[in-house]
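In this view, the complex is presented without one of its protein chains, the others remaining in place.
Let's look at subunit A:
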């Protein structure tokens, strides 16, 4: 089974927001293929009659009353921001020039 192509890896890089060099695409194409072949193994036993378990210990939603409490200050929230202005995170342009 070989379904990992360089084009697919490039596409996954776009979806994952990781710019990949040609060299990385080539390397990942080879390595992911080996891993994907191996993990296809799970379909051997994961038949329709088996229920999926998302979480190791059964849990319920945890709710609390929505009351104001101690929270981080604006300074603490922004202390690691690459760029901040006027008590907000500053981001780069969201729309490209063509828009």
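The rule is simple: a residue touches a chain if its C-beta (ideal position, glycine included) is under 8 Å from a C-beta of that chain, and two chains touch if they have at least 3 such contacts; residues count from 1.
Definition applied: contacts and distances are computed from a predicted model.
Asks: Which of "Protein-export membrane protein SecF", "Glutamyl-tRNA(Gln) amidotransferase subunit A", "Glycolate oxidase iron-sulfur subunit" or "Phenylacetate-coenzyme A ligase" is the UniProt protein name of the chain not shown?
Replies: Choosing among "Protein-export membrane protein SecF", "Glutamyl-tRNA(Gln) amidotransferase subunit A", "Glycolate oxidase iron-sulfur subunit" or "Phenylacetate-coenzyme A ligase", the correct UniProt name is "Glutamyl-tRNA(Gln) amidotransferase subunit A".
Asks: Extract the touching residues of subunit A with respect to the undisplayed chain.
Replies: Residues touching the hidden chain, for subunit A, are 4, 8-9, 12-21, 24, 27-28, 31-32, 34-36, 38-39, 41-47, 50-57, 59, 61-62, 64, 72, 76-77, 79-83, 89, 91-97.
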